[in-house]
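What you see is the complex with one protein chain gone and the rest in place.
Note that the chains take the letters A, B and C in the order they are written out, and that residue 1 is the start of every chain.
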Amino acid sequence: MTNVLDIKDLEVSFKSDGKEVKVVNGISFSIKAGETLGVVGESGCGKSVTSLSIMRLIPSPPGRISGGQIYFNGENLLDKKEREMRKIRGNDISMIFQEPMTSLNPVFTIGKQINEVLLLHYKMTHAEARKKSIEMLKLVGIPRAEQIYDSHPYQLSGGMRQRVMIAIGLACEPQLLIADEPTTALDVTIQAQILDLMRGLKEKTNTAIMFITHDLGVVAEMCDRVVVMYSGEIVEQADVDTLFNDPKHPYTVGLLGSLPKVDEKIDRLYSISGQVPVPGSVEKGCRFAGRCDHVMPHCTQEDPPLFKMKDGHDARCWLYDPVHGRKEEAKDGQTTLGREGS
Amino acid sequence: MNTNEPKSYSPFREFLVKFLKQKMAVVALGVVVVILFVGIFGSFLAPYDPHRPVTSQYPEKGIDLDQLTNASVIVEGVMTDGSTIEGSEVTQLQAESENRRIASIRRSQRGINVNANTSGYTNATIESGDVSSSFQVVVEGESLLEGKEPVISRLIPSQPEGVLTPGDQFQLDVLAVLTDGEELTDQGDIHELALRLYETEEEEESSGFNAPASDAEAIEGLHFSSLNEEVATVSESGEVTVVGEGEGAIRIQTGPVSSVVQVQAGAAAEPVLAYLNVSESNVTLTDVYKHQPPSSIHFFGTDHQNRDIFSRVIHGTQDTLLIGFVSVAIGAFIGTALGLLAGFYGRWVDSLVTRMTDVLLAFPGILLAIAVIAFLGAGITNIILAVAVFTVPVFVRIVRGSTLALKEMTYVEASRSIGVRDPVIIMRHIFPGTLSVVLVYLTMRIGVAILIGAALSFLGLGGDITAPEWGSMLSAAKDNSSTVFHATFFPGLAIVLTVLSFNILGDGLRDALDPKLKE
Amino acid sequence: MGKPLLDVKDLKIHFPQKKGVIKKKVTYVKAVDGISFTVNEGETLGLVGESGCGKSTTGRGITQLVPTTDGEVLYEGTDIASLSKSELRTQRKNMQMVFQDPYASLNPRLTVEDILAEPLKAHGVKDKKERRKRIEEMMDVVGLNRSFIRRYAHEFSGGQRQRIGIARALILNPKLIIADEPVAALDVSIQAQILNLLKDLQEDFGLTYLFISHDLSVVRHLCDRVAVMYLGRMAEIGNTDKIFENPLHPYTQTLLSAIPISNPRQKKERIILQGDVPSPVDPPKGCAFVGRCPKAHERCHDERPELQKMDEDHYVACHLYD
Partner (left out) sequence: MLQFVLRRLVGMIPILFIITIISFLFVHLTPGDPIRIMYGAEIDQETYQTLREREGFNDPLPVQYGRYMVDMVVHGDFGQSYRTRADVSEEVMRRFGYTFVLTILSMFWAILIGVSVGIISATKRNSIWDRAGMVSTITALSIPEFWFGLMLMQIFAVQLGWFPTSGAASPLHILLPSITLGFGVAATIVRFTRSSVLEVMREDYVRTARAKGQKERVVIWSHVLRNALIPVVTMAGLQFGFLIGGAVVVEQVFAWPGLGSYLIDSILSRDYPVIQALILLFSLQFLLINLIVDISYGFLNPQIRYD
């Protein structure tokens, strides 16, 4: 399979109070055609900024892509002119957002908002666009599609609006769909509906999906591969099975350990102490060092690189460095680290 | 969340830092402070009493009024023998102005005093017996002299020397000195000039002004006449023939100006006055009785009653600030209290208060104020009340809105769940929350209140139209606004500057207190 | 299991909605429409449901933050709804709330000390030194550094703020804590810290929790008993393990099946519901869940099911089990 998206050393900075702070600090990952990549991390880790960077929609100022390349089908999006980017947005790459309640324009009908993207990228008459829009509404499981076509967003519930957003996102059959926390604002039964819909659509259309979320449960259900972000960096990436069953980075381990489980009763949750550092506050060393239970002197000296665990599994932790790492922990990292999770 | 910041956080310091970043607002604050200072100490700062014409104040201020409005023209009498006498010695000296509305002339110790009345141009004549001289008076502006021909100021005849005997004939020589200093010696020239000057003069005079003081009979050109035909006769061209013995005299006259040539046949006699010499033949005065343009003495000029506009503006600061502050303070206090109660308690309190505000808001602010004035009568206190009345609903609305929002904040709910009493919740959680909005509106509304107050005064609802209040000043000056610019310009500028300062300050406060508030 | 501390009987909370300018048509949002449950001393009862099901309103109704329309709220046998204002104020000492949004629930203009002093002042602790002492002790208890006492609430992160919120609730030594989604706004790693803190505090002080949450995994982790609400009514109530292992109400079954499991190896059969939650203004006449229930039959449309005992400490409101 070929890579649809290849991100290399992406850096994004935001200016606040005259200081420029890097909120995304040299991340690299790729998405293959038809693959669903999960990007997880807590709030402020830079996952949404990354997705907006791909669309080149970072609000600027104060934001700015300060380094790296974003290759889409082999072409660097950062070299594209705004006019060329507009042809890609909504057509080759589309995006759905967290807040279905506010992501649709309240003054236009649902139909007009789906038509808009079709008329922009396809040579179509209004009648053809209408037909296609209603088709899309049916595809995303909206009952009475003709009626909804003429409705305004306020007449729809959150779940329905998110379906409309998905319809807009998929209308031009994009190669990549970026879903930024698409179910976070929804109730759990509605979330189940939307996730179910997305899985079904993915099978039909073979669209690659970049699925951004903070919910590890959703990742486990939806994704083929996972990237874990912490404070603007990728700390670990692996296929979904490896990540959940053999996590290497202490942060990933901690995160999994702090999840309450619905199917088993745990007496006490593992908890990562402290809190996420303010962007720009860690000057050198590993960003997780301040909260890590396995911190070594070297961790505060130098930012760790990504260490290769096995094919497609990397972790950014000095524990796995042949020189600085604790050999015994590195050997059976899972058992040692994993034990604390339970 | 700057937990790793060394300095401990203080909301006031944060506000201060944000405020100081806005240079415009800091400057505006400076201006506001200056305006407040002027408002408080205005009566000490004003160079003149704003209620009285400046002319009556010049003596107290040590300003020589005479220099401006008054000129002293020294008169000296030249006797036929060439000797001179001082003005005080000249008998029967009379002086008169052609147009007394422009300048009036009075006898004084050493000569005469010219007093400017209003801007314009006139001729003045001084007379003593058969002898007279004239000079020009220009009040305000050299430009008035432009196009005006100089007139003959005095005629200086040459006196015959020695004792004459009957039968002698001689030609009179006359030197005419014009008001611009030029001298004419040729009789023909003088004659022609006189013809032209006093003919036209007559036509002008026919428009109804007082006739010149000199002989009413029309005297055209250069005219010679004998005052004692028994001694000497004179021809049209000025040839004198002595016909008998005694004291004779020839009068030489052009228009209002005359002089005398003594013809002494036989025994020597006392010399008589031959002509009058004036120290200035061209008096320029300033009209200081109203509408003086801005000058170093009156920065903003004077108004239609010759009061110093600068002093009036400075004095007016107090009234204007009073209207602004007191009305907004009253309005804000009542409005905030009602808004808090309505917002916090809801139900019938809210219904009642919102109904009331809705009715009040149904009238445009100034109409409401006008209605209140119509009810209470004109006057500054009533203006304050009127402005307060329409300020109340504004504050009710914003404080109520703000209270409703704050009431929904979980921390207010948390306080209630703890068992904190309502008054404590209002004072501790709600009121401080509304304070920033109130403060910003307070500043902004002062500007509006000043504007409305000024508009009310302008409409003549301020009661005392002579009071040094900016709106009243504009109201009084507006009738002359087509000719006099400064009288309306400066008070208006004062309003703009004050309101602008408060507005910019309000903007700055808003940005510093709560950037989300930005309209 | 201890004796009942809180007994809610047939609680109804309706909000009137005014419409029309001349003719005032009043409709009611039936946020809570007749629910009953008991919280025993020392236990944690989880109140779960989706947004708009009335679980938060229930919490607010119990503390009288919103007026109750009908029913009884018995705290140690006293009906709170019938208390006078001053009696209620005293009673509130025993019953404290922790709120969802740690940002909105703390006044940004106050310092930690001000916030924690407020309940003490309201309940007559006049001595400033005494207050200071108790505040500092409480900060230790919830794991806040004492040196933060003069800091303003908004200088803290979400987790720390929630600790302040918990300290405020605990400082009067209440017996019952009503926690309204206390961890919903927090990140996973912080959520675990707060959940552990709540567990520790319960052990140390013998607290009783009414824990309101939409997150079933959190409820499973923390609660001894669970009450599942749907559209202002009680669907199922009982022992946590019994409900999670053997959910009886079709809604509970759906809810449980909808939770994403953080284990890619564990795939499970999911019940996908059709449609959305109906409006609480005009709920169905019979069972509230009837419109979406895969097992609905005729009776469900007409007759409202009552809670019935299925097992020791396991009750369900569903006609399937009549």
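Simple rule for what comes next: a residue touches a chain if its C-beta (ideal position, glycine included) is under 8 Å from a C-beta of that chain, and two chains touch if they have at least 3 such contacts.
On a predicted model such as this, the values are computed, not experimentally measured, just so you know.
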Seminar exercise, completed: Of A:S53, A:S94 or A:S231, the residue touching the omitted chain is A:S94
Seminar exercise, completed: Of the candidates B:G335, B:G365 or B:G419, the residue in contact with the absent chain is B:G365
For this session: Just the residue numbers, please: which parts of chain A touch the chain that's not shown?
Result: 55, 57, 85-91, 94-95, 97, 99, 102-108, 116-117, 120-121, 152, 154, 165, 168
Seminar exercise, completed: Even though one chain is not shown, chain B touches it at residues 358-359, 362-367, 370-371, 373-375, 377, 447, 451, 454-455, 458-461, 471, 474, 478, 481-482, 485, 488-489, 492, 495-496, 499-500, 502-504, 507, 518-519
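As a working rule, only the chains that are shown with their structure count from here on.
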Exercise. If you tally the C-beta contacts, which comes out ahead, A-C or B-C?
Worked result: A-C
For this session: Could you grab the centroid distance between chain B and chain C? Build each centroid from C-alpha atoms only and quote it in angstrom.
Result: 77
For this session: Provide the C-alpha centroid distance between chain A and chain C, rounded to the nearest whole angstrom.
Result: 32
For this session: Could you check chain A for residues that touch two or more other chains and list them?
Result: none
For this session: Can you tell me which residues of chain C touch two or more of the remaining chains?
Result: 157
Exercise. What part of chain C is in contact with chain A in the complex they form?
Worked result: 50-51, 157, 159-160, 187-193, 195-196, 199, 214-218, 220-222, 241, 244, 254-266, 270, 272-273, 276-277
Exercise. Can you list the chain A residues touching chain C in their complex?
Worked result: 42-43, 157, 159-160, 187-193, 195-196, 214-221, 240-241, 244-245, 254-263, 265-266, 268-273, 275-276
Seminar exercise, completed: Contacts from chain C onto chain B in the complex sit at residues 60, 63, 65, 88-90, 92-93, 96-97, 99-101, 104-107, 109, 118-119, 121-123, 150-152, 154-157, 165, 168, 172
